[in-house]
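With one protein chain withheld, the remaining protein chains of the complex are depicted in position.
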Amino acid sequence: MSATVVPANGQRRLAGLLARWETLLVVAVIGLVALGASLSPFFLTPGNFSNLIAALMEVAIMALPMTLIIVAGEIDLSVESMAGLASAILGFLWAAGVPLWIGIPVVLVVGALGGLVNGLLVARGGLPSLVVTLGTLALFRGLALIVLGPRGVSNFPPAFTELGFGHVPGTLIPWPFVVFVLLAILLGILLHRTWVGRQVYAIGKNAGTARFSGVRVIRVKVGLFVLSGLIASLAGVILTSRLSSARADAAQGMTLTVATVVLLGGVNIFGGSGTIPGVVLAVFAVAVMQNALRLASVTVEVQSIALGLLLILSVVIPTFAHQAKSAVERVRGGRPPPADSVPHGEATPS
Amino acid sequence: MTLPLTAPALGPDPAGVSVPPRVELRGISKRFGATQALEDVSLDLLPGEIHGLVGENGAGKSTLVKILAGVHQPDSGTILLDGQPTQIHGPAHSRSLGIAVVHQEPRLFPDLTVAENVFIGHAPSGRLGTIDWGATRRAAEALFGELDVQADVGAPVRGLSMADQQLIEIAKSLSLDARVLILDEPTASLSAHEVERLFTIVRRLRDRGVSVLFVSHRLDEVFQLCGRATVFRDGRHVVTTATRELTTADLVRHMVGRTVSLFPKVETPIGDVLLEVSGLTRVGVFRDVGFSVRAGEIVGFAGLVGAGRTEVARVLFGIDQRDGGEIRLGGTPVNFGNPSAALHAGIAYLPEDRHQEGLVEDFSIAQNVTLPILPRLFPRLLIRSSVERRVAHEFTEQLNVRMTGVDQLVRALSGGNQQKVVLAKWLASRPRVLILDEPTRGIDIGAKVEVHRIISELAASGLGIILISSDLPEVLAMSDLILVLHEGRITAEIPRAGATQERVMFAATGNVAGDDHPTAVPEATGELTGGRVDG
Partner (left out) sequence: MAESGATRTVGAARTRGQWLSLVARQRELSLVAIMVVLGGLVSITAPQFLTLSNLSQVAVLASITAVAAVGEALVVITKNIDLSVEAMIGMVAYCVAIVLERHALDAPAAIAFGLGIGLVLGMINGAIITLLRVPAIVATLGTLSIFRGVDYLVAGSHQVPLAGLPPGFTDPARDSILGIPIFVLVALVVVVIGSVGLRSTRFGRQVYAVGSNPEAADILGIPSRLVVFAAFSLCGLLSGVAGVLWVMEFGTINGTSATGVVLSVVAAVVVGGVAIFGGSGTLAGAALGALFLGFIANALILVGLSQFWLQAIYGVVILVAVSADAIILRRIQRATAERRAR
């Protein structure tokens, strides 16, 4: 029998906590924009914003399915290699004379298949996703190297590079940003408004109950990994287009940034909570930060320090905020802290 | 070899005690927030006795055990060890004072060997301060020898049965020279033979002068094993007396404080066969199980823990796969590869463990209730919360769930209400056959009666119900037909009219009618309780 009964506005209190993480992000974004503007007069120009966003779009796109996977209690480290494999295959086919309208779908199918391999090993085989996707991280990258070797393919037609490099006509909005927004809306609806999303949260919070409640846990997880592979492939295509070059080592190191963005967005690494809007905000926060640093002439390599710090802080801050909150409550109310509130971007799904 | 039917353990005469108690608790009180877990309780343990501690869930037994184990500090009162007032500062201190607790679920390290587990933290060291494995091994073997148990001390613990792991815990307590051994619901997951083995060992320890506190729900075992028993109720001490001066009815009355009459099942016309099972087999688990469930009928599954009842249910619900036999639903043979298929066909299963398998505690009531039927409710993928709330309302109203609203998190509900939410969830899926696995475990008497009423009404509305329960009175009161399982086989089919506790107990311990060498039946006490206790 529980000693404390959470009052009806406990739900509201939880929503309040949730809003707090997202608000924190919004504040962070605004703060970073101010910082950037102070560092350089070019910061607030539309052209800069365009660049600011474009460079991070592949990461942003891959962060969306990654969010769902982490909410479901798994992880996919192989996304960067799948993007690389997509780039390699695309380059290989193009160099061999295969037209892009065939090449791109082939690459997307390969992405889905790769995700299927991950999904089957993890969901049906019951293997830990950390190790499996570490293995496929190596395997897919290896396949990319086998396919394309050390060379780069760069004679892509301008219509193709327009996708990654160009803008919506009449504006400075890069096409990849449009793709990101569309995907964010789609996956946001999927996670927050459909019953598939509800099942994803259930699996992440209590896989046992989910299974006993008729949720097709295996099917959902496999589906999530297939989605991740497919979108990683798409990201690879966009990257190839933006850089106008297909390479086997494309997207190297992106997994780290993707994970950072997702965790910064308030998604709990152990699963069961997190939101798409949070991750979208985190994308902006990281984009602004990277851009500000670049304008301050900080090299890309050194930016990784900031990224790593951000990743760790994104976990530390909510933990301490929660403890502080409990301590305050205990001092004030003399009542034991409620057992339910989990600090990190806790979202009771809609 | 027969066990005596009434077998009070030989122990010291509680009336004329000349030996000072090894452990004495006087006036112990403990409060957690708004709950007074213990109020002014007293207890004493004499050297060389097995003392039973009995009480319902929430009576305070586990709090007392935790205080002795050093996990909690009493708010007031005194603890005396060998006559000396003592404060138990923490678990390590408690162990150093010679108090050892064997829990329901052993806390061992699966990857380490038996010997190492026994001596974890205090393995004999050789020169250079490093661990002397030879000495550890020999010492472990010696300990098991004292218990008259053969043990492969070099084997890793992983894979050993619960019963074996308990013995390792007991050996561990011996290695620490424990003079007080507390057994907390030890027989919950043991088979009859493992219980026998455990009791022999515990008696041997008693003969060596160890004080044993035996906390249990199984009254027959308390009578078998203990010289004295203490009853707690609602955090208070009720009575301490010699077991030979008590009857089961007395004990139950002390535990409950009133005579309880359980809600009997309402007479219902029995309809067509809904579910038919024949020759159902799962290798190593159960064999040749056959029965049928008809509309309006409640089929009770009785048996000791480990008999295979939950396992049969899991196969019916598609969680596990059968190795042989046939299942027919509404006449057609079915084969469920997963719970979703079973749900779809109209079977619902309320699992034993509502925390691990029944509820998502971070979800609201509405979200839990609709979880199994989401695809059905929202064929166009999008969730509409008005629909969801309406469905949740309908079923929680029907079951009289006490809540602030369907948006309340289930975590905040009491055990009884949580169980009702789980029931509501399954009812919302509109099943034809409902399997209930220990539905009233861990909930208080008031809620229990309500749940029974609900089950009865469900049967009256045309559902076929399978009731798996270790609570004999419950099974007897509710079932139209009782199937008794023992080690994977059906040993009896007892219709309502001829059902008695003795008959059920007889079959549950493995006797089949006409057996020339029946195993002795412990005194039938109305409690076949077993399984995990939340107390």
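Chains here go by letter, A and B, matching the order in which they are written, and residues are numbered from 1 within each.
Keep in mind that, in the parts below, a residue touches a chain if its C-beta (ideal position, glycine included) is under 8 Å from a C-beta of that chain, and two chains touch if they have at least 3 such contacts.
Keep in mind it's a predicted model, so treat the numbers as computed, not measured.
Engineer: In the complete assembly, which of A:Gly135, A:Gly166, A:Gly208 or A:Pro277 touches the absent chain?
Structural biologist: A:Gly135
Engineer: Per the definition of touch given earlier, which of B:Ala155, B:Ala249, B:Val266 or B:Val387 contacts the omitted chain?
Structural biologist: The missing chain is touched by B:Ala155.
Engineer: From the listed residues A:Leu172, A:Leu307 or A:Ala321, report the one that touches the chain absent from this view.
Structural biologist: Only one listed residue reaches the unshown chain, and that is A:Leu307.
Engineer: Which residue numbers on chain B touch the omitted chain?
Structural biologist: Against the missing chain, chain B presents residues 1, 91-92, 107-112, 114, 116, 120-121, 123, 129-131, 133, 144, 148-152, 155, 158-161, 164, 167-168, 193-194, 196-197, 283-285, 488, 510, 519.
Engineer: Would you write out the residues of chain A that touch the absent chain, in ascending order?
Structural biologist: 75, 121, 125-128, 130-132, 134-143, 145-146, 149-150, 248, 256, 259-260, 263, 269-270, 299, 301-309, 311-312, 315-316, 319
One rule holds in what follows: only the chains that are shown with their structure count from here on.
Engineer: So, what's the distance in Å between the C-alpha centres of chain B and chain A?
Structural biologist: Chain A and chain B have C-alpha centres separated by 44 Å.
Engineer: Under the definition above, what is the set of chain A residues touching chain B in their complex?
Structural biologist: Where chain A meets chain B, its residues are 1-8, 10-11, 14, 189, 193-196, 198-199, 201-202, 205-206, 208-216, 272-273, 335-336, 339-340, 342, 346, 348-350.
Engineer: Across the complex, what residues on chain B touch chain A?
Structural biologist: 32-35, 58, 319, 338-340, 342-344, 349, 351, 356-364, 367, 371-372, 374-375, 377-378, 381-383, 385, 404-405, 407-409, 411-415, 425, 429, 444
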